[in-house]
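Every protein chain of the complex appears in place save one, which is left out.
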C-alpha cells in the first residue's frame, strides 16, 4: 500500500510502510495537528499557521531523500534502519506542548519537549509491540551508526532543513529559503559521521546565513517576541492565582490538571493528561480568561485575542533604569494598578542561543579525504561571524 | 503611515489608509484569525490551515490591483470609492462562523454568513461614525457604480480569485492555479459593468477549469466530505441532547448560548455572542465531548479528533437501498446500537452548486465593442461543459 | 561517478551512468545547445530562449522519475532497460534541425526529424560499439516492453510532460502548468501498456486542458505564427534564388550544402553536413541576407531581425477574397513590386493537429481492474471537447 500526501512545500510526500502508517494514525501524532509550529508568529506573519504535524511529515520526507542519497553513494543502510530513522524523525517533536517553544517549560512546568518526546515514543512502543525500539535507539543516539542520529539532531539535520524551508514558505520571508535540495545531494558519511562534500560549502554558507536571518527577522521579530512574552506572563499570572486557590480559572479541559495538580513529576498518568493538551486548550482558556475578574489576567487575555500588543523596543545595550521606572509609573497611572504594572512594563534579553544556534561545527569532507570544520575554512563569511552569539535587550511598555 | 504585511502568496500586502487600519484592528476582524478558511480540509491537505483573515487580506490586495488597473484604463474611481471597495472586500466574510461553509446555518441555526456580515458591518459602522457607509452600499449593491459590487461578488470577483489562488497555494494542488495576474490586467468596465477584454478569454477559460477542478479534487474531496458531514452530525446530536435538557454539554464558552438559548432571531445581543464564537470553541467542545457519556456524541468526537473518519464512496447513481440496509445492520451490531447506527451509515448527495458554481455569465468585451457572454463564444471547452451542474451520490459507512 | 546539473525547472538533474555521460558529451548532442526549443516564440515571449538540449535533459529526468515510480509499484524494469530508456529519451529529438518545428521539412527538404533522429542514433551506436542498440529498439517500438516506448512517444509521455512544463516555465504562461509530479505518481503498467490510475483523472484532465491552452496561447500565438511563416517564406525565396543560380546566398557555413547540393536523399555524408547545422547558421544567413540585393529576401530578413513582423489576423472562417486582393494591391504599391507582393500578403490555415494533438486515447485503470479510454469516461470536460480539432484561418498583411 502506498499513499501520497499533498505538501505545498515539497509537492508530494509518500508513505508506504506499515509502521509509518501506524505512527501517523496514532492519537499522539494526530494531536500535533492542533499545535502551531510557530506559536504566535502568525500575529505578524498571517500565513504562519502551519502545524507541528506538517513539519513532522516534511522532516520525514527529507529523511527519505537524505537516506536515498546516501545509499546511492554506497553507504549501507538497511531497510529496517531506514524505517527506524523515518519513525524517529516523525516523532522527534511529539512531546511539544501548546505553542511549542513559546511555552517550553512554562505550562508543563520544568519539562523539556525532548524528554516528553522520548516518554511518548516509549509509550507508543508499548502499543506497537516494540516496533519502535530501533527508532528510539537512533533518537537517543545509542544506535551504532551515529550518522542516523545526526540526521535527526545535528548541525545540519533534516529537522532544521525542514523548519527553515517550511517556515520561510509559510511566512513568505524569502530570506529564509535554503537550497535543501542541493544540501541533501552533498551529504555523505565518513568514518561513521555525517559530513558535507567540499562542493557543498556554498550551500552550507547559505544555510547558516538563512538561519541567522530567520532568527532575527522572524523567530525573534520584535512583535512576535512581545506577543510570546505576554503569553508567558499571562500564564504566570494564572498559575499565581491558581496557587492562591482561585477556582474560576478552571476550563473544564486538559489545562486544569496542569494549573492545579501537576507537581513537576513525570509519570504515566501525567503523560495521558499531557497527550490531551494542545493549542486549543490554551486558546480556549485565553478566551475564557478574557472575562475573568482579575484585571491583569483579563487585560493580557483580551490584548492577545485582539492583537493589542505591548509596545516593544530592541537595542544592543541595557535600557536606562530611570526610563523603565518612568514607564512603570505611567502604566500604573493609566491602568490604575500599583505593583501589577510590572506585567505591562518590563525588560529582558533575547539572544540567538534560544534556538541552540551557537554550535555550528559542520564537517566538510574534501576530495583529498581531509575533514575540516567549516568554521576553520578560509571563508571569511562563515568563520568570523555566524558562530558569534548576539544578544539584544528589549523593553515592553504599555505606551 | 504605511505598513506592509508578508504574504507567501502575493509577496507583500500594503496597508496605508486609516480606515483600513481601523478595520484590521477591530476585534470582529481579528476574530477571523481563529476561523479556518477551508474548514476540515486540513485532514486531507495538511497545509490547508490558513485563516479567513488571511483570505480577507488577500482579496483586499487583489481589489487594490484591480482598481489600479481599471484606473490606468481611464475608469474613474475616486479615492473615497477605492477605500470603500477595499473596506467592503475586507469585511465580505466577517460574518462567517466556526468552520465556515461546513457549518453554515448549522451552528448559528438558519443564519447565512452574508446576512451576518452585513449586520457586523453595520455594527462596526456605528463604532466608526459612519465611515463604512459607502462600503456597505457597495456590498449591498446599492452604490451606483455597479462594477465595484461586481468586483466583490460577481462571476469573476476578487473573492474567488483570491480563494482559488490561496487554497491552491496552501493545499499544494497545482490544478487550482489561475493566472490571476493576467485576469486582473484584462478587466475593464463597459456601460458600468465589469467585463473582461477579448484577449483574456484563455485566462477565463483557465479560471473556470481551475475552479471546477478545485471543487472536485479539494472542496468536495471525498475524505473532506466525510469529515465535514461527521461534524454536521455531531452538532445535530449535540443539539438533540441539549433540547432534551442535557446540561453536560455546556463548555463554559460562547457555544453554550447557541446550544441552549439561541432561537434563530437575529438581534444585537445575539451578535455579541456570535462575535465571541470561532473555531476554538467548536474544537474545544469536540475535545470535551469526546468524553461525554452519550455514545454517538463521544464516538463522533473522538473520530474527528483522531482522524478516524467514516468510509465514503461516491458514484453517479443513487446507492442500492438493500446495500445501505445491510451496512446499517452491520454497524448496529458492531457498535451495539439500534437506531443510532444512522449516525455512522447514511447516504446523501453532493453537487458543485454547493458553492454557487452554476452561474458563469462572464461578459467579454471584444475589440470592436461587441459584448458576449463567454458561454456563447465559439469555444468548445467552455460552452458545453463548465456550466453543467454535476451531482454525485455518496454513502458513508462504518466499515 | 555522479554529476548533478542545475535545472531551474526541476531543481537538479542527476547523471550517473557511463553511457549517459557519453551521449551528453557527443557532438551530436552538444549541437542541441544551439537549437531553440521554441523556434521564434521568443519574439513574443522573451524568456523562451531555452534549448533542445535542455528539453532533452528535462525529459531524461522525468524518465528517471517515471521508471522509479513504476519500479516502486512492482513493475519489473532491469538496470539495462532503465539506461536504454533514458538514452532513447535523451536522443528522441537529436534529429531536429534549425528552429525545430518551424522549419521541419523546409530546410532539410522533405526530411522529418524523427527519421533523422533515428539515423543519428544509429551513427552514434557505431561510435559506441552497439551500446545504443536497446535504446534504438525502444525508440522504434521493437522492444517487447511496449510501455517503455510509450513513455517516450505516447499520449502521456515524458516528452510532452517536459515540454509543457518547460515551455510554460520559460514563457511565464501559467496556463500551461501541469501537475507532472502527480501524473508521474499515477502512472502504472497493465497488460504491458502504460496507463494512468483512476485517481489521476483530474491531473490528466488538467494536462489536456493545459496542452490545448499552450497551443492557442503560445505555440500558435498569432505573432509567433506570423514570424514563423515569414521565416518559411524567407527560406522559400532563398531556395528559389539558389535554384536560379544565385551564388551570393552562400554563407560559407553548413547552410550552403542544403541550399545548393542536397537533393532530398538521406545518406551518411549528408548526415555529417546536417550535424553541423544549427540555429546559428540560419541566423547568420538571415543577417547576411538582410543586405542581399534581392528585395524580397532582404526585406524579410531585415523584418525578422528587427522584429518588424507582418500584421496577422485569425478567424474561424476563410477570409474574403476581395479583401485579400485589395491588401495585395496595397502592398504592391507600397513596396513597388508586382507578383512578389505575395510574400507579404497571404492567407493560410492553422490547426492544433500541427503538433499531433488529435489523438488523446489515454487509458485509465480503475481500482476494480477495468480499463477505459479517458474520452469514454463520464466527464463532460474531456469527452466533448479536447479531442475536437480546431482550425483557424489566418491572413498576413503588410499594413
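A, B and C are the chain letters, set down in written order, and residue numbers restart from 1 in every chain.
The working rule: a contact is a pair of C-beta atoms (placed from the backbone, for glycine too) under 8 Å apart; a residue touches a chain by one contact, two chains touch by 3 or more.
Not measured: the values here are computed from a predicted model.
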Practice prompt. Check the options A:14, A:30, A:133 or A:213 and report the residue that touches the missing chain.
Written response: A:213
Fill in: Touch criterion as defined above, residue of A:316, A:336 or A:368 at the omitted chain
A:316
Practice prompt. Would you mind spotting which of A:64, A:179 or A:253 touches the chain that isn't drawn?
Written response: A:179
Worksheet entry | Of C:23, C:173 or C:194, the residue in touch with the unshown chain | C:173
Discussion item. What does the interface between chain C and the hidden chain look like in terms of residue numbers?
Written reply: 5-9, 11-12, 25, 27, 30, 33-34, 42, 44-47, 49-51, 53-54, 57, 169-173, 251-254, 276, 280-281, 283-284, 287-288, 305-308
Item to complete: Name, in rising order, the residues on chain A that touch the hidden chain in the full complex.
Response: 173-175, 177-179, 181-182, 202-203, 205-206, 209, 212-213, 216-217, 316, 378, 380-381, 384-386, 388, 390
Response to the item:
The missing chain sits against chain B at residues 2, 4, 11-12, 14, 16, 72-73, 181-182, 185
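Everything below uses one rule, namely that only the chains that are shown with their structure count from here on.
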Discussion item. Going by average Cα coordinates, which chain is farthest removed from chain C?
Written reply: A
Worksheet item: Hey, how far is the Cα centre of chain B from the one of chain C, in Å?
Response: 43
Worksheet item: When the centre of a chain is set as the mean of its C-alpha atoms, what distance in Å lies between chain A and chain B?
Response: 31
Worksheet item: Out of chain B, which residues touch more than one other chain, so two or more?
Response: 173
